[in-house]
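Only a single protein chain was left out; the remaining protein chains are all shown in position.
When the chains are written out, they are named A, B and C in that same order, and each has its own residue count from 1.
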Amino acid sequence: MSRILKYCEAILEATDLSLEKNPSVYLMGLGVPDPKGIFGTTTGLQEKHGSHRVFDIPISENGLTGVAIGSAITGKRPILTHQRLDFALLAIEQMVNQAAKWHYMFGGQASVPIVFRMMIGRGWGQGPQHSQALHSWFAHIPGLKVVMPTTPHDAKGMLISSIEDNNPIVFLEHRWLHNIPGPVPEGYYTVPLGPIRIAREGADITILANSIMTLEALRAAEILEKQGIHAEVLDLRTIAPLDREGIKNSVKKTGRLIVTDIGHHSFGIGGEIISSLIEEDISIFKTSPSRISLPDFPTPTSHALAKDYYPRYPHLVVAALKQFGIISSLKEFETDNLRPSDIPDSSFTGPF
Amino acid sequence: MSRILKYCEAILEATDLSLEKNPSVYLMGLGVPDPKGIFGTTTGLQEKHGSHRVFDIPISENGLTGVAIGSAITGKRPILTHQRLDFALLAIEQMVNQAAKWHYMFGGQASVPIVFRMMIGRGWGQGPQHSQALHSWFAHIPGLKVVMPTTPHDAKGMLISSIEDNNPIVFLEHRWLHNIPGPVPEGYYTVPLGPIRIAREGADITILANSIMTLEALRAAEILEKQGIHAEVLDLRTIAPLDREGIKNSVKKTGRLIVTDIGHHSFGIGGEIISSLIEEDISIFKTSPSRISLPDFPTPTSHALAKDYYPRYPHLVVAALKQFGIISSLKEFETDNLRPSDIPDSSFTGPF
Amino acid sequence: MKNLKSFFEQILRIRMVEETIAERYSEQEMRCPVHLSIGQEAIAAGACSAVTTNDYAMSGHRSHAHYLAKGGSLKAMIAEIYGKSTGCCEGRGGSMHLIDRSAGFLGAVPIVGSTIPIAVGTALTSQLDHKETVTLAFFGEGATEEGVFHESMNFASLRNLPVIFICENNLYSVYTSMEPRQPMHREVNLQAIGHGVEAHQADGNDVEEVYRLVTAASLKARAGDGPTFLEFKTYRWREHCGPGYDNHIGYRSPEEFEGWKTLCPLDRLRRRLKAENLLTETLEENLRQKIRAEIEDAFAFARSSPFPDSSTMTQYLFA
Partner (left out) sequence: MKNLKSFFEQILRIRMVEETIAERYSEQEMRCPVHLSIGQEAIAAGACSAVTTNDYAMSGHRSHAHYLAKGGSLKAMIAEIYGKSTGCCEGRGGSMHLIDRSAGFLGAVPIVGSTIPIAVGTALTSQLDHKETVTLAFFGEGATEEGVFHESMNFASLRNLPVIFICENNLYSVYTSMEPRQPMHREVNLQAIGHGVEAHQADGNDVEEVYRLVTAASLKARAGDGPTFLEFKTYRWREHCGPGYDNHIGYRSPEEFEGWKTLCPLDRLRRRLKAENLLTETLEENLRQKIRAEIEDAFAFARSSPFPDSSTMTQYLFA
C-alpha cells in the first residue's frame, strides 16, 4: 500500500488493467497512442493491447462520441478521451441527447457503458478555451454520472469503477493533478462512485472541495488548525450522483460549510449543495455558508490576469475565519507566492 | 394598452419592428419562411423584408451559429431560431466557446449581438429529445444572457431589448406559451433584461417562477389566497443576469420561498437562488425554502408517464402550505384534471 | 433475387399500417408526433430484404417503415405509439424512438443525423469482433447537412467499416425544399465521393433496384471492403409530421405530389407482378385481409394494453 505513483500513472494502470481484464474495453482519442500519450496516461497501451483496442481518431468529437455509443450498445465498453473538456463541447448533442438518455428512452433495453475522460486545463496561458470545468452541466443531466477524483488512489479505483459501470460516465481530470504522486495499491481494485471522501476530519467547519481544490482545502485546514479551528475537508470526488448523506453528516456536525469548486460561481455546484441542506434542515448552519469558486468571467490568458482568477487556500482560510467572526486578509496567508501562479510545480516550463 | 395579442404574435411583431427599424437585423432558422412560420412567430416576414433578411437555412446548427457570429462581428445583428432547444445542443461549441467569450477574449474589440431563439417543448409525446429546458446551463456561462419571458407583453419588449443588446442572448420560449393571449402595447418598446417582474404582490410567501411555471404559480396564489395566505409571485423572466436584489427584497419581506422551475431539479437554477440568499443573510428564511422543478429523469413520452413528471399548481400549493405547517395532498387542489395533461389547451389536437 | 411477391407484401403491409395510423390518429389516442413513410416504403423493403435479422439497422424520426421492414414487432410499435407499457420502449419513446433489438433494429431517434455515427459505431463493433454483420443507416437527405454525417462518412471510409448509408432523398426537410439547404449544382451523393466512399443514386420507388444495390453493398461490406452510400430519390406523400396531407399549405404544389403519386412504389410493383402473372385481384385481396387482421390485432393489443404507471417513470435511469 505504500507504493507511490503519479496520478497519470494511476490512470494508465487502471486503463491497462481494464483492457487486460475485459476484452470489451477499448480506448480511443486524439493522440492516445502518440509519444506524449495524453499526459502520460496512455503511454505504451497500443503496443501492449494492439491497435484494434487502443487507437487514434480523426478530429471529430461529435462523430466519435456517436461511434462510441454505437459500439457500446453492441457490447463494447469504450473509453473516449478529450485533451480538454472544451473540445468536448462539440460532442454535447451525442453525450446529452443520446448517451445519457439511451437506456431510459428505450425502456432499459440497451445500456451505454462509456467513459468520457476529459481534461480540465489551467495555467500557462491556457486561456478562455482550454480551461473550462463544466461538471455542473453534466451533473444536471439525468443519466450521466460525473466523477472527478483528486488522489492517485481514487483516480485508479474510480476509473476502474467507471469502466465497469454500465452507464455513461464523465470522468474529469485536472491537468495539475497528473503529476502529483500518492500511494496507489497494486492490482485491480475499485473505489465506488458516489461516496465522498473525508480527506481530513474536523469538527468545526466543513470544507467541501473537489479536484485540485481539495489540495487547497487541505492546506487551508492546516493553517486553520494553527488558529485552533479544526476543519473537516470533504473531497467531492463524485459530483453526480451526489452524496447528499455524506455531506449532511459532516455539516450536521460542524454547522459550518464552505463549498469550494473549480467551476464558475453562478449556477455552479455549490448552490445545489447549500440549497439541499437548508431545504432539509433550516437550522443546519450556525452561520452563513460560503462558496469559493471561479469568478463569472472567461479565463483570461495572461498570468497577470489569471493569478487572481483562481481561488487558492488563502481564500478558503479567510472565508473560514469569517464564519468564526474573524476578519482577515488574503495576504496574511500567502506563504508561497514565490512560485508563479500559472504553473503546477516548478518543473513545468511550458509550452503545454 | 388593452390590445390583446398572443405570445406568438408578440414575438412576430417584435421581430417585424426590429427588422424595420434596424437594417443590420436579420432572421434565419429552419423553417423561418415556411407556412407554419415557427409556430406563427415569423409568418409573413420574408415577404415583407425580403429573402436577404429573412431566410431558411440548412440543418447545420453548429455551422449556422458560426455564420451568425461571423456576421455579427462584421456588423450584423442576427436572430437565429431553433425549433427545439434540444437541437441547439449541436451548436454548444460555437455558442459557449465562441459567442459567449468573443468580446472578452479579444479585449472588447468586437461584440457579438445575436439572439438565439429556442423553443422548449412539452406535451403530446415530445419525449426525451424535444423537451429539454437547459437555461441553467446557459446561465452558468459568463458572457451569455438568458431571457425567458412569460407574458406576451414581455415577450415583445424583451425580444426587442435582446435584439438591441450587443451581446449573445439566449431567448427561451415555452411552446405552451405561444398561443396564450395578453395585452401588448402597439409600437416599438423595450422591457429591460434583468429585473424580475412582480406578477402578484403578497407578503406571506414568495413563489419565484419562470416561463410557464409563472402561470401555475399565479393559480397556486389564488388558491392560497382562499386559505388566507398572500403569496407574492415573481416572474424570473431573466435568468442571467440574475436579479438578486429583486429576489432578496421579496424574500426579506415574506421570509418564505418556493423556487419553481421548468428545468431538472438537481444542479438547476433553484440552488443558485436559495444559496445566494442564505449566504448573504442566514436568517432570511423563517422556514426551509423549497424547490419545485422537474424530476431528475429524461422526459418520458407517454402521457401516462409524463402526467406526473411536470409539476403544476397543486404541487406549489402543497409546498406553500407545508411552509406554514399545513400538511395537504395534491388531490385536494386538482380542479382541472378534465383537460388532458399533455396539451396546452383544448384546441390542441396534435401532431406537433 | 428475392421473391417479388415478398416485396409487394412488405410494401403493402407498411402502407396499410401507416394508413391505419393516419385514419385513427384523430381519435386522439396516439398522443405523439408521427412521421409517416407513405410513398417511401420501397426503400425500407428493398434494403431490409437484402440483409438478415442478424444485421443491424438504425433510423431517425421517420422510422416506421425501417423498423417494420427490418422485422420489428408491429404490436410493440403500435403499443408504443399509444404510450402503453407493452410498447417497444415501455412508453418512454413514442413513434420517434423505435427499437427492436431482437430484429436487429437498434434504435431510431428524432434528432436529425444523430443515429448516423451510432450506426457507424455498431459497424465498428462488427469489425472489431470479426463478425459478418452489416449495418444499415437510414436517414433523409436533410441529415447530410449535419456535420456529424460527414464525420461519420470520414470514419467509416477511413476504417473501411461494414455500414451502408441509405439516404432517402424526398426533396424536402419539413416544408423546406432543397433550394435554401443544399447547392443545386451538385447531387447529394457527391458528398460521399468527397469522403472516398462509393456512391450511387437510384430510384427509391423501384424496390428491385434498391434491393440490388443494397445486396451489392452488403456483399462488399461483408467482404471487408467498406461502406457504400446510396441515395434513393423518393417522395413523402403525407404531411411532414402527422396524419394528413399538406400540399395545400403552399410549400409544394399539388401537381408535384400528383406526379409522384403516379410513381407509387406499390402500384409499380403491382403492375410488374400482374404483368408476370404473379398477382391477381384475389391474391391481393387475400393479402390485404391477412395484413388487415394483423393490424387489427396490433391495434387491439395496443388499446387493451395498460398504460405504464406513472410511478415507474423513475425506472431505467441507470443500467
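Brief remarks on what is shown
Here is the rule we go by: a contact is a pair of C-beta atoms (placed from the backbone, for glycine too) under 8 Å apart; a residue touches a chain by one contact, two chains touch by 3 or more.
Here the structure is a predicted model, which is why all the values come from computation and not from measurement.
Considering the complete complex, the chain that is not shown touches A, B, C.
Which of B:G29, B:P58, B:P152 or B:G246 touches the hidden chain is settled by the complete complex: it is B:P58.
Among B:T15, B:Q83, B:Q98 or B:Q323, only B:Q98 touches the chain that is left out of the view. Within chain A, the residues in touch with the undisplayed chain are 30-31, 34-36, 55-63, 86-87, 90, 124-130, 295-298, 300-309, 340, 342, 349-352. The set of chain B residues touching the chain not shown comprises 26, 52-53, 57-58, 60, 62-76, 93-94, 97-98, 102-113, 142-143, 145, 166-167.
Listed for chain C, the residues touching the missing chain in the whole complex are 145-151, 154, 157-158, 180-183, 185-186, 190-196.
Assume only the chains that are shown with their structure count from here on.
Taking each chain's centre as the mean of its C-alpha atoms, the one that lies farthest from the centre of chain B is C.
Look at where the CA atoms of chain A average out and do the same for chain B: the two points lie 31 Å apart. A straight line joining the Cα centres of chain B and chain C is 36 Å long.
Averaging C-alpha coordinates per chain places the centre of chain A 42 Å away from that of chain C. For chain A, the set of residues that touch two or more other chains comprises 62, 93, 97, 104-105, 142-143.
Residue positions of chain C touching 2 or more other chains, listed in rising order: 87, 89, 91-93, 97, 109, 111, 147-148, 317.
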